[in-house]
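To start, the structure under review is shown below, and the notes come after it.
For this view, one protein chain was removed and the others were kept in their places.
A, B, C, D and E label the chains in the order they appear, each numbered from 1.
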Amino acid sequence: MGRIVCFGELLLRLGAPGRELLLQSPQLQVHVGGAEANVAVSLSRFGHDVAMVSTVAGNALGAHALAELRRHGVDTRGVREDAEGRMGLYFLTTGAVQRASEVVYDRADSAFANSTAADYDWPALLQGAQWLHLSGVSPALGPDVAQATLAAARAARALGVRVSFDGNFRPKLWQRWGGDAQAILHELFAQADLVLADYRDIEVILGQRFEQADVVARVEAAAAAAFDAFPQLQWLACTQRQTLSVDHHALGALLLGRDGTRAQAPVRQLQGIVDRIGGGDAFAAGILHGILSAFDADATVRFGLAAGGLKHSIPGDFNPVSEADVLALMGEERFDVRR
Amino acid sequence: MGRIVCFGELLLRLGAPGRELLLQSPQLQVHVGGAEANVAVSLSRFGHDVAMVSTVAGNALGAHALAELRRHGVDTRGVREDAEGRMGLYFLTTGAVQRASEVVYDRADSAFANSTAADYDWPALLQGAQWLHLSGVSPALGPDVAQATLAAARAARALGVRVSFDGNFRPKLWQRWGGDAQAILHELFAQADLVLADYRDIEVILGQRFEQADVVARVEAAAAAAFDAFPQLQWLACTQRQTLSVDHHALGALLLGRDGTRAQAPVRQLQGIVDRIGGGDAFAAGILHGILSAFDADATVRFGLAAGGLKHSIPGDFNPVSEADVLALMGEERFDVRR
Amino acid sequence: MGRIVCFGELLLRLGAPGRELLLQSPQLQVHVGGAEANVAVSLSRFGHDVAMVSTVAGNALGAHALAELRRHGVDTRGVREDAEGRMGLYFLTTGAVQRASEVVYDRADSAFANSTAADYDWPALLQGAQWLHLSGVSPALGPDVAQATLAAARAARALGVRVSFDGNFRPKLWQRWGGDAQAILHELFAQADLVLADYRDIEVILGQRFEQADVVARVEAAAAAAFDAFPQLQWLACTQRQTLSVDHHALGALLLGRDGTRAQAPVRQLQGIVDRIGGGDAFAAGILHGILSAFDADATVRFGLAAGGLKHSIPGDFNPVSEADVLALMGEERFDVRR
Amino acid sequence: MGRIVCFGELLLRLGAPGRELLLQSPQLQVHVGGAEANVAVSLSRFGHDVAMVSTVAGNALGAHALAELRRHGVDTRGVREDAEGRMGLYFLTTGAVQRASEVVYDRADSAFANSTAADYDWPALLQGAQWLHLSGVSPALGPDVAQATLAAARAARALGVRVSFDGNFRPKLWQRWGGDAQAILHELFAQADLVLADYRDIEVILGQRFEQADVVARVEAAAAAAFDAFPQLQWLACTQRQTLSVDHHALGALLLGRDGTRAQAPVRQLQGIVDRIGGGDAFAAGILHGILSAFDADATVRFGLAAGGLKHSIPGDFNPVSEADVLALMGEERFDVRR
Amino acid sequence: MGRIVCFGELLLRLGAPGRELLLQSPQLQVHVGGAEANVAVSLSRFGHDVAMVSTVAGNALGAHALAELRRHGVDTRGVREDAEGRMGLYFLTTGAVQRASEVVYDRADSAFANSTAADYDWPALLQGAQWLHLSGVSPALGPDVAQATLAAARAARALGVRVSFDGNFRPKLWQRWGGDAQAILHELFAQADLVLADYRDIEVILGQRFEQADVVARVEAAAAAAFDAFPQLQWLACTQRQTLSVDHHALGALLLGRDGTRAQAPVRQLQGIVDRIGGGDAFAAGILHGILSAFDADATVRFGLAAGGLKHSIPGDFNPVSEADVLALMGEERFDVRR
Partner (left out) sequence: MGRIVCFGELLLRLGAPGRELLLQSPQLQVHVGGAEANVAVSLSRFGHDVAMVSTVAGNALGAHALAELRRHGVDTRGVREDAEGRMGLYFLTTGAVQRASEVVYDRADSAFANSTAADYDWPALLQGAQWLHLSGVSPALGPDVAQATLAAARAARALGVRVSFDGNFRPKLWQRWGGDAQAILHELFAQADLVLADYRDIEVILGQRFEQADVVARVEAAAAAAFDAFPQLQWLACTQRQTLSVDHHALGALLLGRDGTRAQAPVRQLQGIVDRIGGGDAFAAGILHGILSAFDADATVRFGLAAGGLKHSIPGDFNPVSEADVLALMGEERFDVRR
């Protein structure tokens, strides 16, 4: 089984301890993240051969981001270090009760956002790869890196490497530089075999609205439109999240196939949430793992949801659980101490 | 718009970390509080010009209390430093599950409790003030400071400064020195334009029982009696709290006006509570903000309850949220990460 | 009233901070525990004269375990120090949401597990004792300590000291050395006046199945069989636990007497659990306290359940609450701050 | 060998972390101390049977102080709990470089300071005791406790229990209540077999100046005067401290006997000091241990100084080192890792 | 006595805990700093009326920087908030033994660096001011802020406000944008009444070398040249630092006046250094305090050096010591605990 290559930005999260407001006490807790890196770590912990492609600052912050990926077994030899660049940062205040969590981004002009298509030698970077995983965050960061992302997807397609794409539509980032989100995301969807995408992503890309009463019905309609529009596309998966309070969400999931396959995982009640960030990436990794492992659609979507659910119990952006951990949760719904 | 002056004791909270028992591990986490100071900080964060009047110990502990108020923008120039005095302290063990939180007070003989009416030059201290905020904790601390509190209320009334009074009836403190709570609180209610008070406070002051089956009905009856007894009084506000477990409360609120206005905010389910202390003061500040901002009664009581609800998610006695934070919660009941 | 002697292993718990995965950050938080030591600490905090008998490593780790017992008033003069031995350790990852807590044991070849019957001079150690408390963990640790446990029970019986025995059946430990769990536990049950045991323990010991539809009925049937099989036995108590999520359990309890007494405590909803480990030992100590204090059966089982419930709110293995703390919870189901 | 009884106040130290200024970050680290309790803990760790007599607040703070003494093996059954009293506190900022450490006391009106001679039943408390250890801090706390201290010394003398007295002259405390330090300390010196005292203590008590050029000569002259004035007195010991910087002291010691014995320990260079508080008490305990163990004078003073020196390396007021630890330092001046 | 206005960037320091390498453990400790802010805080703590003028990010990070200044009594009403801007950051690894401390800057494109002369209304901002304090860091940050700095100095001069200027020459920052350091610093020196500057700063500005064998002689020659070149200049002060190891520096200081005054403070041995950053700013504030308080030159330079020396014992960029703290160090060179 070949390797999976993930391309995207590595970010440092600087978070307030516990449920404090940002800088209420003079400490920040650091985690490494980034939508695509989160997927890379999950897949590596599930047992796959995974490589990251990115650009980091050539300083102690960039070195830390790479060290954390290596710690989880991800190959970082394809990550560039830009001696003059800076790392993208985000500051997190974790909410509680009815106070929502808040992110303050400080990622403009990062080494990754300033990298260009010419910085990445895709034929070399994709050698031995079976899949390339991308997300909609990267092209939203600026025109150069948008071209770099498109170049990656085209190279993969040209080399016969399958493409997984997570929509991750971020209007604020696109507006910052006035990028044509619809056109760029359209091309990326067109290259993809698998998309992680909600009906809202597809509304943006196809310029079309899905107004069924029920969220699941909207997703199904959107998927149908996507399968029509993008002949390459085989699979579409997404979660349905309901936020009852900051610490209590209900999470369901859907996996739809071009061949009419439709698998839906029963909703999980996630109470006492520890860290919700990275939940979507953990789900994406779970879906990819199911597909890579040739699970059937039902097992795949239940695996994805269980993986995503576990993420909500773990501090940090990564979801470093093993396949056995996920299967254990799927196997029994018993929550006492394991000795 | 004029300034708001708050008069009361500044306390240091020394709390066990997390959900540990007191001194289970050898660490204490320090927060500054005090019923009136909590109101001062909230109002300052809502954008008002706020000054604190108090007496602190003339040592590093007193200096810290002032520094924390200044950090939140409160003017501390009216706070006396008593070189020989000590700070009031309280030790907090935060509960969990079915183990209630516990406070051990160590506030006897504090610099504030030992201060007298002669220590405060009210005409100077109230210069430019629109409102004076007091609470029933101060007069409960001893005979000298009880007189000082009465002097403050009388001076405000004489100078045309409106008075806000939070009942905060503490029988244990009154018993300690045998003060005549009913008489003293009666005079303070008589000076007030706004009282934060439950039917239980009014039972004490008017020597009368309200035994309606329903809590809300009892409050309404008590308010009617108060409007009769105190011709100066315009507004009465209070919360209705139900404790389902240590970490899960249901909180409602009521605002009643002499003119018959009656506004009730829908109950908020507060699950996963982080820190309940100061919730009442946060509500009081929210009500004062509504009145100062000329919100209507309904908006005022909903603002007060939302502010009070947010407090339950923030460690420490203060509620340093902005008006925008409170309005955001009122605007949507969605609890996912804000980016 | 005489003293209670507890015999069993002292363990060090090394736990990840908060809800982190083990060694996610490079810190471990240390607690002392052990099923019988947990009972000893509870009983000491309830006001009894309690002594521990055990063997610890003769180094700083063993010294710490003894210091922690002394801190809670337990007499440790009967604990041997083995200069060449090691302490039993366990590493704990506390779960959250739907991720179960996990224990990694590192207790093989501990100083206690290697101790033998000859190491304990029971006539001296039991001087002045009214009760001896044992559990099924000790004999599971190896053949020598199994004999030492049997010797302790026999000595108690011979000296007229009553025996309390907590089943605590641990198949993995028994399998490690191929011990005959059924025979050894059978003899221990035969010596006991009180057993803390579920129908599952009795199934093992009597080689019989209880297949009533309802858990409570199964316990009742098992108790009846036990009273038949063990003429010495007077009381059997156990909890019924339902795990709704890692942080939310529902806990009930039953106390059954040879004389037909049957007391059942109403189920407690334990939400926002802090630390579930030691909950069973806290219940056992509560039951013993009820019996030692001549509470009636109903008060005893409600005291046991309230004590066990409180444990879920306290970090660490011990439940250092006072009798007054437990009675306060039994007296009111109100969960606001106590000042 | 009989037991040693120590009488004095138990204090809680609340200190800033590391080398921070007090409340620079919102945390305090808690240690239990008190001059006589420090001696009690040291002696217990050296293997003696030690009991504390004191009065603490009947709350979680007082309970913690007792628990910490028990942790080190000190018998606390002779400590009274005063349900209405408060604990004496002190706030510590540890200095560095050329910034001296600072103590802010908050010990006025403590449960101990308010206790009286009638509160202590000395014949019972001294049963089985060989020595009573007192210090000059206790009588400085107020008239009642001064009488209680005198009563303790007189009772010991009457019962044939030897008295050890540490001068610990604190002018600020005496001035607070206008006590006659000279008269009271004179009587306490008159009861003592051993005094820990500098020439400055003796200047106060005898109303006499010692103006030799050299510190050691001043101590010798003062000791000679003390042996003349107090026929009961057998031994006088003290350290000579030179503060080169906050973190680097040079410490010598002298032990002088009525019989002309004179032993002087070579100066120790204490660099990189961790915590200097309790250094004098650790020295006192070392001297007492030497006398109790019938070391010769030279071994006694070198043991005392080595014990005092070790204290400077340990956070907190206590010096919980064993006799073997002290002997190891005396045996070799090698400072590499011991494996 | 009028107020002092400080103009410059506010930075957040994110530092590794203790002596760890950056991100060796996943935590950062946050301090607020900036050369001119450090001076502002010192002067406020010395009792002066101090205002900061700057531009911060309009987010929680900028709000924290302002809150910290207010905590120390600095007036922050003259600080602009730039909703789109970012805060300047620096990451600090504190060294030890022979491993030097390291700063990684992440301050490019900060809200302050992007601010322009038009953003500051100097006649309003300098109302009531006696002195304006600037440093050479601000103009090094970019062309716009260089013009803003020059405009500040010119405005002060025009309004009769005296100017204090700290050279703080940073070649790396100037090279980044190719600014003409010599010309810009020349004009700033020309406006100043007091400069904090070494011979190396003056070499840059006057394009001249001072090659005396001795550092002090080089400073004297450079000062003579500066007094010739800048007729406005009255005072030049600087320290002489020798680094014996990372934790042990020897620090001397010199104050030279146009009128021939020459005062030199005896070298301080600073062993066991806690935090060396901000030492120069603490010295500058001490010198300004001496001049503002009309100390003589000798007292001024000794006060400056003692203040600078104290800074080395305090974590963080600020030196929040009082005038009494500095005088206490100057008054005695004794370093034992103050009670």
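We take it that a residue touches a chain if its C-beta (ideal position, glycine included) is under 8 Å from a C-beta of that chain, and two chains touch if they have at least 3 such contacts.
Bear in mind that the values here come from a model prediction, so they are computed numbers and not experimental data.
Asker: Kindly name the visible chains that come into contact with the excluded chain.
Answerer: Per the touch rule above, the missing chain touches A, B, C, D, E.
Asker: Under the stated touch rule, tell me which residues of chain A contact the chain that is not displayed.
Answerer: Within chain A, the residues touching the omitted chain are 67-68, 70-73.
Asker: For the chain that got dropped from the picture, name the residues of chain E it touches.
Answerer: Its contact residues with the unshown chain are 18-21, 24, 95-103, 105, 170, 172, 241, 243-249, 272, 276-277.
Asker: For review purposes, identify every residue of chain C that touches the missing chain, sorted by number.
Answerer: Touch with the absent chain occurs at residues 14, 21-23, 26-31, 59-61, 64, 86-87, 91, 93, 104, 106, 108-109.
The rule is short, and it goes like this: only the chains that are shown with their structure count from here on.
Asker: Farthest chain from chain C, going by mean C-alpha coordinates, please.
Answerer: Farthest by centroid: E.
Asker: I'd like the Å distance between the centres of chain A and chain B, where a centre is the mean of that chain's Cα atoms.
Answerer: Computed from C-alpha means, the inter-chain centre distance equals 45 Å.
Asker: Hey, how far is the Cα centre of chain A from the one of chain D, in Å?
Answerer: The answer is 63 Å.
Asker: Whole-Å distance, chain B centre to chain E centre, using C-alpha means?
Answerer: 42
Asker: Among the residues of chain E, which are close enough to touch at least two other chains?
Answerer: Touching at least two other chains: 26.
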